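Heads up, one of the protein chains got dropped from this complex, but the rest are sitting where they should.
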Amino acid sequence: MSRTGVFICHCGTNIAAVVDIAKVVEKAKSMPNVVYVEDNKYTCSEPGQQAIKDAIVKHKLDRIVIGSCSPRMHEPTFRKMLASTEINPYMLEIANLREQCSWVHTDREKATDKAIDLVRMAVAKVAKNHALFTSSIPVTKRALVVGGGIAGIQAALDIADAGYPVTLVEREPSLGGKMVMLDKTFPTMDCSACICTPKMVDAGQHPNITVMTSCEVEKVSGYIGNFEVTIRQKATYVDHSVCTGCGICELKCPSKVTSEFEQGMAQRRAIYKPFPQAVPAKPVIDAANCRKLNGKAKCGICQTQCPQGCINFEDEDKLITNTYGAIVIATGYELIDWKSIYGEYGGGQYPDVINGLQFERLVNASGPTEGHILRPSDGKEPKSVVIVKCVGSRDPNKGKGYCSRACCMYAAKHAHQVLEKIDNAQCYVFYIDVRTAGKAYEEFYTRTLEDGAIYVRGRVSKIYEEDGKLICKGEDTLSGQTVSVAADMVVLETAMVPAAGVEKVATLMTISRDNDNWLQEAHPKLRPVETHTAGVFLAGVCQGPKDIPDTVAQASASAAKVCGIFSKAELQTNPMISKVDIEKCSGCGDCAGICPYKAISMQDMEFIEHGKKITRRVSTVNSGLCQGCGACVAGCRPGAIDLLGFTNAQILEEVDALCL
Amino acid sequence: MKLSKSKVNQALDMLAKEATVLVPMIVDGVSKFAPWGTEGKLALDIVNTLLPPKDALFPQTEKMYKYKVSAETAEVKEITDSDKQVVFGLRSCDMHSIDCMDAVFLTKGYVDNFYSRKRENLTTIAINCTKSNPTCFCDSMGVDPNNAASADMQLIDIGDAYVVEARTEKGKAVEALWQPLLEAGEGTATPISCELKLDMAGLPAKLRGMFESDIWDDGYQACIGCGTCTYICPTCYCFDINAENHGQEGVQFRCWDSCMFSEYTRMAGGHNPRPSKKERLRNRFMHKLAYFDERYNKNLCAGCGRCVVNCPVNIDITRFIEKVKEVPVNG
Amino acid sequence: MSDIQQELRKTARELLESGEVGYIIGWGKGRFANQTHPIFVKDPAKVDELVWDDYCLSTLAKYTQDDKYPEKKIGICVRGCDSRAVNRLIQDHQLKREDVYLIGIPCSGKLDPETNEPAKKCVECAHRNPVVYDVLLGSPVEEVPQPERFKEVEELEAMTPDERYNYWADVYDKCIRCYACRNVCPACNCRECYTDQYRVGWQGKQNNRAENQIFGITRAYHVGDRCIECGECQRVCPMGLPLMKLNRKMLKDINNLFGAYEAGLDTETKPALGHYETNDVEEFM
Amino acid sequence: MSVDVEKKNVDPNWEPKILSFSCNWCTYAGADLAGLNRMKYPENVRVIRVPCSGRVNPQFVLRAFQKGSDGVLVCGCHPGDCHYVTGNYFTRRRFLLMQRFLEYNGIDPRRFQARWISGAEAGKFRDTVTKVSNDIKALGPNKKFQESWYKERGESNE
Partner (left out) sequence: MVEIERECSCEKNPLVPQVCQIVEITDETPDIKTFKVKTMEGTKPFAPKPGQLGMFSLIGIGEGMFSITAQGEDYLDFAIKKIGMLTDALHEVKPGKQIGLRGPYGNTFPTEGCKGKNMLFIGGGIGLAPVRSFIRYAFENRKDYGKIDIVYGSRTPADLCFKDDLFKNWPAMPDTEVHVTVDKGDENWNGHVGFVPAFVEELNFSPADTIVVLCGPPIMIKYCAQSLKKMGFADDQVVTTLEMRMKCGIGKCGRCNIGSKYVCLDGPVFTMAELADLPAEY
C-alpha cells in the first residue's frame, strides 16, 4: 500500500542503446504499489538527483526504485541523496540495468524484457523495505601501518603529522624496503638514499610513530575503529634500548653470510645491520646463521665484545596486542624469480646475467663495488652491456600478463648510468615498447637515446656464453633482421610480483586478492586505496605495480582516509545487520555457532509466559561486530534472526516477482 | 426394487456419465471416497473409509474468488463452477456428517453459497452397515447404522443384492436411470447395532456445566496438537481464509483448519484465549458433545470411530464420555 | 516383560513418594489390548496404570517441551529412541539434563498394533539400549547391526529423475498437512514453526501438491542433520507416507560427505550444518 | 544419479527463466566486471544480490522452482576468499546436501548449479551463465514443484 516511485536512467546511451527505456517505463507504471515513473538521461547527475527529490515531494512517495548502473557503483550516492529528503536512505532499491543488462546483451527485445524483470524485482523488494538507522561506535585513534618501505613510511608520517599515534611494523630488521636499495631515481636522477633515508629517520624519530622492525602481524580481529591486532616481535637477541650501534660486534662476528640486502652480491655477518643507513641503526642476530644459536659452535664473541652488554641469547618472540582504529597495508613487492622461469636466459648459470636490483647495488656508492659497475664474475668493467626489458612482464604464458610499469623508466636510467660511468661503453636495450607515462619521463628517455643507448625493438630469444662473451640473440622487428649482440654483462628488467607472505596478511585482514595475487582494491578508479573491509587501506605496489611517485601519492591518500576516520568522535555502523525476534527465538544457539565475527551471544532474559515469570535463553546481536553477512539468517530454521536490508520476506518477494 | 451386486459396476458407469461418482475405494493403501474410474480397489465391504466424503462438499482447499489489484483499482470475480456429484456407498455416520454440515452452512442467518451450490448438485446414495468396527458407536450418538434417513436413496444389503429405496427427487431420478438394471424383489437386512455402547443421555447439558471441572486436568497431556483427528473427522468444518498472491492478481481461498493447532486462536499481538493443549482439547470435546447440540440440537459426533483409531496417541472421545458419566452431577 | 513392568511401577512409586520427581511420563493402556499411549502419572497410587508391553511405541521426550520450566524433575521412561530424543533436545538447548530423571528400559522392539508384526521403526532400530539414563531396569539387550540402513534410499536413487519425481509427487498428493510429523518430532523444536509465519510467507496454507512438496522437503532439510531416526514421523502419519526415506537420504549424504554420523548418541557431536571443515568436499569449482 | 533424458520437443524460441543468487563482494562484482568488459551472455539469468552466499537459504531455491523458474544458480566467493571469512564454507555444506536432495526429489541435476566465481573472474561468470542457459534450454521448461498457477499461466488452475 506504499507509494513507490520508479526512475529509469538512460545513462547517456549506455542503457538506452540496448534497452527500450519507454517500454520499461510503460511496464513499470502497472507494477504493484508504483504510483509514479520517470526516465532520466543521467539520474546520478545533479539535475537527475534533483528530479527525484522533486518527485518525492510532489507525489508523496515513500519508496524509490532506480533502474541504472550497478548498485555497487551508485547506491551510496543515491543513499546520500535520500538522506537530504524525508525518505529514509534505505527505502531504496537499485536495478542493475547497465553492467548486468545493456552492456552484456545485444538482442534489444530480450534485454528489455530482462530490464523489466529486474525493475519488477526491485519494486517487489522495496515494498518490504523498512527504514533503517545507523548506530555509532567509538573509534580508537591509533593507526597500524604494515610494511616499512617508502609507502609505509610516507603513510605513517602523514598520519603522525596529523597528530595520531601510528605503529609502523616492518618484517625486515630495518625500514627502507626496496627504495633504499636503489642508487638513483628517475627522472630527476637524485640519489635514492638522499630522499629515502631522511624519511626513514623522520619516521624513526617521530614522537607519534612507534617503529617495530623484525615484527609480523600475527592475528587481527574486530572491525573498523576497533581492530584487535596481535603483533609478533621476532627474537633479535640484541637489546636495542641499550645498544648504541657502535658496530664492534659486527666486526668481530666470525660467521659470514650472503647479504639479502646486497642481492647476494656481498657478505654480511650473523649479527648485522642490513645496510649502513639502517633505521633503527642497531644490529640484529640472524639466529639461523649465528654459530651459537644454531648450535654449531660455542662462539658468543659478540656478547663478550659488546661494551654495553646488550646481547642476550635467551631472547624469545614476544606477542604484543593493541587496538587500532585503522590499518594501512604497504607490503610492497619483490622481483619475479626469473631463474626458474627463463632457462633461455641462462637460468642463473651465468653470474653476469643479473636483475635490475642487483645492478642497482652495483651502481650504488654504498654497494659491494662502491658504485663501480664491475662484472660479478671477474670484477672487470663491462664494455658492452645489454639490458633486456619485460622479463616476466607482458608474458601471460611464462611469466605475468601485466606490465610492471616502472621498468621502462629504470631500464633507461640503467642505460644512462652505464654510458655515464663506463667510458666509451656500448649499451643495447631490447624492448617491446617504451612507456614513458609520467612527468618529464619522455624527456629522460630521449636524453638516454641522445647519450647513445641503442634501443633494439624485439625480445631477446636466447643468451648463451661464447668465448667469454654473453651472446644475446634476438630480432629487431623494425628492420626484420635477427640480431645478436656480444655483451660483457646483461641486466634483465624483471617483473614485479607481490611480496612473499602477502596471502597471510590478506587473510588476516579478510581482504581478497586479484588473479595475480595483488591486493584487491574496492574500485580500480573510484576507490583505489580502500578495500572491501572497512578501515583497511592499501598503499603502494602491494595493490599493483607502480613507480615511486604513484606509491607516495597512494601512501598519502590512504593516510588521508585514515585521518578521515579519526577526525570523527564516533563512527556510524552499517545498519544492514542481523536482528533477533525474541518471540520466535528458541535459544538453540545455531546462529552463534555460525557467526564468523562472534557478534552473536546467547543471553538469558526474563519473560512472562502464561502469567508465570521465567528466564529463557535467547540470541542477541552486537551491532558493532555484526558485518551483515546473513550466514546466521540462513542457518536459523524458524527465521527468528533476520538480516535488515535483506530480510527473508524481501528476498522471497524478489523470487516471486522474478517468476511472474 | 432390487439391484444385484453383480450389476453395481454397471450402475456406477451409468451414473458416471453425467456426474462424478465418489465411491469408497482403497487407493495406494488409503481408503477414501475417490471418483469412480481412478485405479484402486472398490471397497464396499469395509465399514468406513479413513478419509470421510466431507471433501465432496467442503474440500480441503476451496477457491472462493479471483482478484486483480493495481495501485488504485481492484477487481473481484467469484468462482462459481461446481459440477454434479454422486456419493455412492455412504454410511449412516457419513450421512450424519452431511446433515451437520447442512445445518452449519445453510442455516442460522447466512447461507454459504459455495456449500449450497455443491449441496444442490450432490446426490447421496447410502448403504446400510452389515457389520460394525469395534470402535463404532454411532447408535449411541443417535445415528441408525441400518438406515440413513436423510439420504436421497438408501440401498439395503440383503446378501447378493441391494434393495433400492429412493426417497427424494434425486433418488427417484437415479432409480429411473437404473431402471434397466433393477429387478423386482424385496427383502430386509438383519439390523445390526454397535458393540461399543455409550450412555449419552443428558450428557450435553451436564457437560455445559462442567467447564471448570477438574475432569479436564488429566488426559490432555498426551495430545501432540496435530490436525489428524479434525481432518479425518467427518463433522469437523472449521476453516481458515487466506490469499494466494501473485504480484497483482491472485485467488482468495478457504482451507481446513484445526482447533487443535496452537496458533488457531492466536490474535495479533500474541494474546491466545486457548493457550495450551488442555483448553484446546476441552474446546474440541465440548464443541462435539455440547456446544453444537445447544445450537443445532444435534450431536456433532457421528460415532464413526475414525479419530479413536487414527489418533497417534489414542486420545479417545469414547473413554472421555464414560469419564463424564462418572462425574457426580453437581461436579 | 512383566517383571520389567513391576520394576517400573516400583521405581515410579519410589520416585513419586520421595518427591524427587514431579510426575512420570510412561505408557498406559487404552480401551483395546493393542492401544498403548503416553500417560502422565502424578499420584503414587496410580503407578499401576504404567505398563510395559508390546505396543509402547510413542516416544516421550518431546512432552518435556510442554513443561519447559518444571518445579521438580520430570520422570521419563526412555528406550533407545527416547534417550536419543532426550540428547537431541539437550543439544538443541531446549531441555536441561538436570530437569529430567531418565528411567532407562532396554527395548527389543515393539509390535505394530494393526498388523501385530514387529513395527518398521523397531526393525530398523540400531540402538535398542538407552544411550543415557539415571537408572536401568533389566539388563541391556543385544544390539542389532543395521547394514541396510540406506537400502530404501539407494533403491530410489537408482530411478531416473522423472520416476523419482512421480514417486514423490504421489506421496505429496496424499499428504493432508495435519503436521503430526512435525509435532511428534524431537528435532522439530522451534518455538514458532516457519509454517505458522504468514507475515513472512514461507509456506501457504493451501493443500496442493506444490505446497505439500515445499513442506515435505523443507522439514526434511531442517531436521536432516539432527534426525535421530526414531521413525515416529512415519508411524504417526495418518496417510502412511514414507517420510523416513527423506530423512535417511539427508543422513546418507551427510555420512558420505562429512563422515559417519548418528544423531543423538551424545550431546557433543555437532550437527553437520552447524559447522564446517575447510577441506570439505569441493564440487562447485 | 542418472540424468534426465533430453526432452526432444522443446520449442526453439522458448526462453528459460533462470534465477541466480550472487554474493555482493565476489560474483556480483565479477558480473559487473563482465559488464565493464562488454562480455556477452544469454539474457535468461536474473541476478538477486545477497551480501554473502552464506545468506542464501536453500528454501529460496525451493521457492524459485515452486514459483516457476526453470533453473537456479547460486554463486559466491571461492572458499577462503569470503569477505565475511567463513560465509561460503556454510554455503558449500548447505548446497552439497540440498543439491543431492533436489535430485533425490526429482529435479534434474543440471537445473540447480552452484559455482565459486571471484570478483576478477568475469570470464568464468559469462561461461557459467552461458553453459547453464544452454543446458536448461535443452532440458525444456521445468514443470516439477511448480504451483499450477504457473503451469497454465494463471487462468485455469486446480
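As written, the chains take the letters A, B, C and D, and residue 1 is the first residue of each chain.
Keep in mind that, in the parts below, contacts are C-beta pairs under 8 Å (C-beta built on N, C-alpha and C of every residue); 3 or more make two chains touch, one makes a residue touch a chain.
These numbers were taken from a predicted model, which means no experiment stands behind them.
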item	value
Partners of the unshown chain among those that are drawn	A, B
Chain not shown: contacting residue from B:V69, B:L177 or B:I215	B:V69
Residue among B:V87, B:C100 or B:C259 touching the omitted chain	B:C259
Touch with the omitted chain, as defined above, among B:M1, B:C238 or B:V327	B:C238
Chain not shown, touching residues in chain B	64-65, 67, 69, 72-76, 78, 104-105, 108-114, 208, 211, 237-241, 243, 245, 248, 250, 254, 257, 259, 264-269, 273-274, 279, 283, 286-287, 290-292, 294-295
Chain A, residues in touch with the chain not shown (by the definition above)	1-3, 60, 62
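Just so we're on the same page, only the chains that are shown with their structure count from here on.
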item	value
Euclidean distance of C-alpha centroids - chain A vs chain B, Å	73
Intercentroid distance (Cα basis), chain C paired with chain B, Å	32
Centre-of-Cα separation between chain D and chain B, whole angstrom	46
Contacts with 2+ other chains: residues of chain D	58, 63, 80, 86, 90, 94
Per-residue multi-chain contacts in chain C, two or more chains	192, 194, 202, 208, 273
Chain C to chain B touching residues, read off their complex	30-32, 35, 37-40, 58, 62-63, 66, 170, 174, 176-180, 182-184, 192, 196, 198, 204-208, 235-236, 238-240
Contact set on chain A toward chain C in their complex	583-590, 593-594, 602, 612, 614, 617, 635, 637-640, 648-649, 652
Interfacial residue positions of chain C with respect to chain D in the complex	153, 156-162, 164-169, 194, 202, 208, 210-211, 213-214, 217-218, 220-221, 224-225, 249-250, 253-254, 257-258, 272-273, 276-278, 280-285
